[in-house]
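Excluded from the complex is one protein chain; the other protein chains are retained at their positions.
In this document, chain identifiers A, B, C, D and E correspond to the written order of the chains, with residue numbering beginning at 1 in each.
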Amino acid sequence: MKKIEAIIQPSRFEAVKGALQEIGVQGMTILEVRGHGRQKGHTEVYRGSEYTVDLLPKIKLEMVVPDRLVEAAVQAILKAAKTGKIGDGKIFVSSIEEAIRIRNEERGEAAL
Amino acid sequence: MKKIEAIIQPSRFEAVKGALQEIGVQGMTILEVRGHGRQKGHTEVYRGSEYTVDLLPKIKLEMVVPDRLVEAAVQAILKAAKTGKIGDGKIFVSSIEEAIRIRNEERGEAAL
Amino acid sequence: MKKIEAIIQPSRFEAVKGALQEIGVQGMTILEVRGHGRQKGHTEVYRGSEYTVDLLPKIKLEMVVPDRLVEAAVQAILKAAKTGKIGDGKIFVSSIEEAIRIRNEERGEAAL
Amino acid sequence: MRRLWMVLLLALSLGSLGAVAARSAVVPGLAVRSATASVAGQLAQLERQVNQARNRGDNAWMLTSAALVLLMTGPGLALFYGGLVRKKNVLATLMQSFSLMAIITVLWALLTFSLAFGQGTAFLGGFEYLFLHGVGGAANPAYAGSIPFETYMVFQLMFAIITPALICGAFAERMKFSAMVVFMVLWSVVVYAPMAHMVWGEGGLLNAAQGGVFPTLDFAGGTVVHITSGVSALVTALYLGRRLGYPEEPMPPHNVVLSFIGACLLWVGWFGFNAGSALAASPLATSAFVATQFGAAAAAIGWAGAEWMRNGRPSLLGAVSGAVAGLVAITPASGFVGPMSALVIGLVAGIVCYLMVTKVKARLGYDDSLDAFGVHGVGGTVGALLTGVFAARAVNPIFNQQPVGLIDGHPAQVLDQMVGVAIAWALAIVGTFIILKIVDGIIGVRVPPEHEVQGLDITQHGEEAYNL
Amino acid sequence: MRRLWMVLLLALSLGSLGAVAARSAVVPGLAVRSATASVAGQLAQLERQVNQARNRGDNAWMLTSAALVLLMTGPGLALFYGGLVRKKNVLATLMQSFSLMAIITVLWALLTFSLAFGQGTAFLGGFEYLFLHGVGGAANPAYAGSIPFETYMVFQLMFAIITPALICGAFAERMKFSAMVVFMVLWSVVVYAPMAHMVWGEGGLLNAAQGGVFPTLDFAGGTVVHITSGVSALVTALYLGRRLGYPEEPMPPHNVVLSFIGACLLWVGWFGFNAGSALAASPLATSAFVATQFGAAAAAIGWAGAEWMRNGRPSLLGAVSGAVAGLVAITPASGFVGPMSALVIGLVAGIVCYLMVTKVKARLGYDDSLDAFGVHGVGGTVGALLTGVFAARAVNPIFNQQPVGLIDGHPAQVLDQMVGVAIAWALAIVGTFIILKIVDGIIGVRVPPEHEVQGLDITQHGEEAYNL
Partner (left out) sequence: MRRLWMVLLLALSLGSLGAVAARSAVVPGLAVRSATASVAGQLAQLERQVNQARNRGDNAWMLTSAALVLLMTGPGLALFYGGLVRKKNVLATLMQSFSLMAIITVLWALLTFSLAFGQGTAFLGGFEYLFLHGVGGAANPAYAGSIPFETYMVFQLMFAIITPALICGAFAERMKFSAMVVFMVLWSVVVYAPMAHMVWGEGGLLNAAQGGVFPTLDFAGGTVVHITSGVSALVTALYLGRRLGYPEEPMPPHNVVLSFIGACLLWVGWFGFNAGSALAASPLATSAFVATQFGAAAAAIGWAGAEWMRNGRPSLLGAVSGAVAGLVAITPASGFVGPMSALVIGLVAGIVCYLMVTKVKARLGYDDSLDAFGVHGVGGTVGALLTGVFAARAVNPIFNQQPVGLIDGHPAQVLDQMVGVAIAWALAIVGTFIILKIVDGIIGVRVPPEHEVQGLDITQHGEEAYNL
């Protein structure tokens, strides 16, 4: 099993969710995060104090999928999230050793 | 060392925290997340626009524990978080290579 | 590639970000989380109901870096985040198998 | 699509501009007022004009007061309560207050104003004002000689709205919306209308201004508003039972800032409530205004001070809760007591309500979610009794210059106050219990547990307060 | 640094205390008022004093009303709208209302008050009040005999502010701020001033009180305020086109609590709007006050009830939207109809606007983001027409005791109302369309798509509403 973490632009979220569902990835967990990277932020001024805001709102998706689905999921995300502009985000893949469904204590891929 | 990630129903959080403390798991990090899975959402209507809300509020716990504690922790979570209804959530286990306590730079299991 | 997760005091965040940038770590994702550990919380009273708040606000940084940068990044975080008081937080290191930049589909270390 | 629309609209507009073509204007002839009256006639006319002039000032204040009292319910009380519940129930809580603003208004127009202020018996008004028949621009001297009867009606309406809204604090986070609507309609008829009639209505049993059998002093609604609602709140809290998870699970207020805004608006609006109850912009209104300010201030100090002594720190929520408790307690007294008495009443109420809410409630174990009983029931009772103690003829010679309250030399007034209080308690308990039984039988009063867990906003109203 | 400052400040203060040294006080002599007039003289003087006394009461109410109407725009309407947009656009939405509070005020002082209320022609006022020349403490009987003309001016100013602010609901989340400013200045001159003049100005074409050619009943601004703004809103929504992602992407209100606060403040402020339009604290003001309350209540029930029937659940947003729709519809009628008619008008408006916003809009497909047209355009039109139906001489004998509305026995009034409505629609459509063309040509009305995605708060104003 692999865990896919994708950090994407908030405005692409609905599209990504749809693309993943199409290829059969149902379960996922969504976090509101702030991202820092190459994408330059913007300046905000409050009563003369200037702040450079370089933490931009992003959506992070975490999903654990069977190994065979990894590449399909990555492709689905790429297709739906890509706008070609700096700040589109990243996908990271790592290993998961065990998965358990709390409801019925199923383990392994059956639990996903 | 293993990292346990548990996505649970918000209403079970206090019980899970208690169960973990009983078996000696103190340190953990808590995130408010939204989950998408089999559990069907609900419909919301704002001035005639209908939205199907399929991102439901969940609590995610992350804790890094020594290998020998993993199974006990999983059992504790299962016991406290299980209601038997769809949407109870998941537990994922993965490997952690290094842990460091910032305060005193201790490393490894001593840092947990 | 390694993933570094650091849970730090919110008040140290700007310093840590600066320290990481100095050693060349640009990309990172920031989450607002609540931490539970040795640091004891505080008591809040609302109309006579007392709550012990043992979930304290923390900032979690996640960054994926090439192996060679791991130790430098850890040191940078330690230096900037350490105050020596309980609650300074933890750093966890784990393996990442693949990284992809959504914008141009670059993979591996080039994507970081 | 957009273009089509544009063209259609432009066509319409050109057409209608044409309609202004030609039509002769008929200016209505000016009424000529001949004025050749004798001195006596002139004097009489002047007197009428003087009355009208005074009425303008009084009406200005009473309309302002009516607006202020509506402000107390929405957004005031709604926010006060809405901030105290959990995030998943905030809209449902606001909706309780807001729906009462709508429903009670219509009910009042059709029925309950007449039941409360028609002549009827000592216990309930008659039907002469059904559909507001005969409630117009002329004053009704039985109630207020210097303002339109219609002003009195709408001012009283605002009281009829906030009273049931106060009860909502007790059953917050677990009552069905449909059940609440039916409950409140029945409650307005069965509890509110009779109580208002007894205390303020023509010929009412407790009407102190018009020689009721047990003359109960209640300037602005200690018995009518706060005791009835607070005691009914207790009954509903007991009847519905505790919220799931109470008291083990922490249920801190989801947004204290909202409660703060609500409390401040309650304070400001309360000037309309109390000083408006003078029914004129008279010195008595000023006196009630001052008592209101002083009662609130002293009670905020009382509650927060008690916290400071017991917990080592005063809290904002404590201070605002105290202010509300003080406003409740000063309500019946506001038009009868001087400023120093107001300070005492406020201070006592702040401390007593603090103890009630933080100590007694915990010991007794009922779940009055937002302390509707602890603040309004208890504060109202304290205030009603202390009114009997501190009322002074120097402030309000209601009994033809005879002594009014205990300190003023009329100890029996305390007994009369007790009768009023007891009747209010009794009516609230019996009425509320019966209505709850009925509503529970027909639709059920409590939401199913899974809905309670998910939150009332989604399950009762299909919306969420805060979205991305 | 800190020390240096301290020293400097202390030095300054010691120096200035010295200045109080010595200077002889000259107490101005007291004016002695001799009073040896005959009875006739005394009577005449008394009459003047009586008038002054009445004026005080009326002025008290009118100043209160003016304050209430400003409260409707800020924070009322601003919050109502601000809660409905997405988080990234909330400050921009508030800024639209707030900047109008500033800009329209200055414009009014310099130009538009005169254009609206100067004598001029049947279509537009003259220039005699430019820079408020001659607008002072004395009453102007052409408008209001018992309050300073300056009071009338500032009361009307508050209407001139909220009217354009209402339009903002239609183009929310996508219009350039600079374009909005220019658009609104032009709109106030081209649409608002003529409409206000025609309906309320001396010699206005539709002025019912002063014998206009088509006497249109509009007590507090159904045509002048709500139809002009609502219809202009539709035109801007069509002209600008839909928001990116509409209607596929969900765009739920980011904070319904804010909208609730705003709606409640609108309701309370509306008492100033409608009852203030009596221009005196008279029984007519009370009547308008009551109609306002009843219209809002019935419409909230209408809208939420319709939701309950169609979706199985009433929503808070529905209830407050309904209340606003009812307030809109009762506006033109408020000083002409009795309480039972107000209930009917409210109920009809609540249901009609519900259908408009939830069914018709979806079918037609334009993106009136916050339903400025659906509520104000439609509600205003419904209200203006129903005013012709329900207006009664018993409430307001505006036509010299002749029948006023359809039911009262004057069916032709409905036609006059239609003329007024048609003119308001036409003026709004043509005026708004032309202004949009001009502004679009000069600066462009819509922000670039990437700014729209990022949000107007950051891109137009360089700030964010909510920070850590």
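Quick note on the criterion: a residue touches a chain if its C-beta (ideal position, glycine included) is under 8 Å from a C-beta of that chain, and two chains touch if they have at least 3 such contacts.
Just so it is clear, the structure is predicted and the values come from calculations on it, not from any experiment.
Touching the missing chain, out of D:Leu166, D:Ala319 or D:Val337, is residue D:Ala319.
The residue touching the chain not shown here, chosen from D:Val135, D:Met158, D:Val225 or D:Leu284, is D:Leu284. Of the candidate positions E:Thr151, E:Asn207, E:Thr381 or E:Thr432, contact with the unshown chain belongs to E:Thr151.
Contact residues of subunit A toward the unshown chain are 44-49, 51.
Remark: the residues of subunit C touching the chain excluded from display are 11, 14, 42-46, 53. The missing chain lies against subunit E, touching residues 1-2, 5-6, 9-10, 12-17, 19-20, 23-29, 31, 39, 42-43, 46, 49-50, 52-61, 63-64, 66-67, 70-71, 74-75, 78-79, 82, 90-92, 94-95, 98-99, 101-103, 105-106, 109, 131-132, 136-138, 147-148, 150-151, 153-154, 157, 177, 258, 261, 281, 460-468.
The working rule: only the chains that are shown with their structure count from here on.
For the pair subunit C and subunit E, chains touching both partners: A, B, D. When the contact pairs of C-D are matched by residue number across B-D, B-E or A-E, over half of them reappear in B-E. Rounded to a whole number, the gap between the C-alpha centres of subunit B and subunit D is 46 angstrom.
Averaging C-alpha coordinates per chain places the centre of subunit A 18 Å away from that of subunit C. Residue positions of subunit C with contacts to 2 or more other chains are 31, 94-95. Of all residues in subunit D, those that touch two or more other chains are 250, 462-464, 468. If you check each pair of chains against the touch rule, the ones that pass are A-B, A-C, A-E, B-C, B-D, B-E, C-D, D-E.
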